[in-house]
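Below is a slice of the complex: some chains, not all, each in place.
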Amino acid sequence: MFSRIMVANRGEIALRIIRACKEMGIETVAVFSEADRGASYLHLADDRICIGPGPSSESYLNIPRIIAAAEIADVQAIHPGYGFLAENAHFAEVCRDCKIEFIGPSVESMRALGDKITAKRLAKKAQVPTTPDSDGAVETVDDAVTIANKIGYPVAIKAAAGGGGRGIRFAHNEVSLRGMFKQAQTEAEIAFGDGRLYMEKCIENFRHIEVQVLGDQHGNVVHLFERECSVQRRRQKVIEESPSPGLSPELRSRICDSAVRLAKEVGYYSAGTVEFMLDQDGQFYFLEVNTRIQVEHPVTEEVVGQDLLKWQLRVAAGEHLDIKQEDIVARGHAIECRINAEDPEHNFRPSPGAIDVFVPAGGPGVRWDSHIYQGYAIPPTYDSLIGKLIVHRPTRGEAIATARRALGEFILHPTKTTIPLCKEILAHQKFLKGEWNTTYIEREMLGDKAR
Amino acid sequence: MDIKDIKQIVKMMMENDLGEVEIALGENRVHLKRCSQGGVPSGVPAAQFAPVQMIPAATAAATAAATAAAASEPAAEAKSNLIEIKSPMVGTFYTSPSPDSEPFTAVGAQVGDDSVVCIVEAMKVMNEIKAECSGVIREICVKNAQPVEYGQVLFRVQPA
């Protein structure tokens, strides 16, 4: 096992990694930007190194600075967290070249799964259901029209290098397809440095189901069941839960097995997530693979009683996955509410600045993963996630009751957060019935006030 | 020793960022201690600095780099008349171009905008750091071959 690693991230996920390491007796070195100087979680690390000014490009996204810090700090491995460099295969490769272990999957699987065209081909090869598509990049607008006529409208046009809901457009007929194709190509070129587009049949009003997988470097792969993440606003997840209220045991088993097949196909190791769309007829289709630990990983941890961060560390150190699929048993129901510093009354604009008063929720069934505290100042520079409330209870009904009770306990001033939005969702009839899809927040709840 | 002397001692403390002073001259004894390790300015509410202030005690094992950085902060306030040359990157600080050569500069030496004052090595690249100010070097804040972080004070310069 490692004796000293670097945490190349910030905020709650940096704290999550530090906590896992502390419990395993591994020393941690945290890097930080000037915008994060003085944050309390940095003092829980054994060491901390300032790597640059606030903007990510000069700190958390800056590979030379992070590698230089790793060298002076003399660490054996780097944990990238999520976001920033977590899915950057080039960074993983630089780490490898510098003889620093990258805590995540191999460079090769990151590359293969990071490219949406290759990923989909691998899914097909692993006999994972996929939507009808262009089978590779689409070069011209006429090709696009021909393919669309074959697979049927509506179609989704996606950037091959996109992901996480970015770089997607939808066309409902030929006119709109012709209208947006060229622009999509240009935008993909600008946003991802790769103008390749592919097309697939668009699944409308789908539920977002994802399967947590875990593999070691010796060919073992298991799944840790699914999470349902259909509560999204502008394709950003707001509430996640496990198990999904929309899966029969038979469907659950098919979808989880699909995920394991794909992971094995690419020789995947570390923690990863295979995302699926579940349509209204109960058919599921491959969406994409996230080759990192995810924000919502605690939902799975609670239900299966495993620590995913610790597994990432063990696997990266070459240890065997010493749990078998049959030993992984789901118990109860877990829900995560993302608490973002955003103002729901003003179209979810960020609400950074000092937190003058803060009392978190607590008590039975409640886990609070957060780096904030009374007196903390939320920097305006980064993602607005300030904490994750996770509840775990014997049944879904009890988990919802606990989540509502806990959300009601938070005292936070003057920061505006998504707490009221989460409360509203948890009281919504469609959510209570477990009938929800990725379009409901905009369609059913926000109305005119915040689309 | 009288009040005037004590005033001088206090002035000396502030200028040199001393935390605590104890002096016995004959039968005269003086013991002075500054408020907080970090010299927290008045006006900051307790909540805002207290967690950070409390933590150092719990994590005494801070490394050279981190400790140096922490120490440089209060000093910055006390010596506002001096210009600071800060490290533009994370890396290892070298006072001279190679182990056997002369240092780039020394306390008391004159520097100009383009004077190279040290090297910071990062990822095997030797980056020459320029003074970007002119004056006389008053302090070299980092020892040779010591790791430095971004923004860490390397030199203090008396402006020309």
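Per-chain residue numbering starts at 1, and chain names A and B are given in the order in which the chains are listed.
In this section, a residue touches a chain if its C-beta (ideal position, glycine included) is under 8 Å from a C-beta of that chain, and two chains touch if they have at least 3 such contacts.
These numbers were taken from a predicted model, which means no experiment stands behind them.
Although each kind of chain is drawn only once, the file as a whole records copy numbers of A x2, B x2.
By definition in this document, only the chains that are shown with their structure count from here on.
If you average the Cα atoms of chain A and of chain B, the two centres end up 42 Å apart.
Across the complex, chain A meets chain B through its residues 34, 38, 40, 43-44, 46-53, 59, 64-65, 67-69, 71-73, 98, 354, 356, 373-375.
The touching residues of chain B, counted against chain A in their complex, run 45, 47-52, 55-56, 58-59, 61-63, 65-66, 69, 89-92, 122-123, 147-152.
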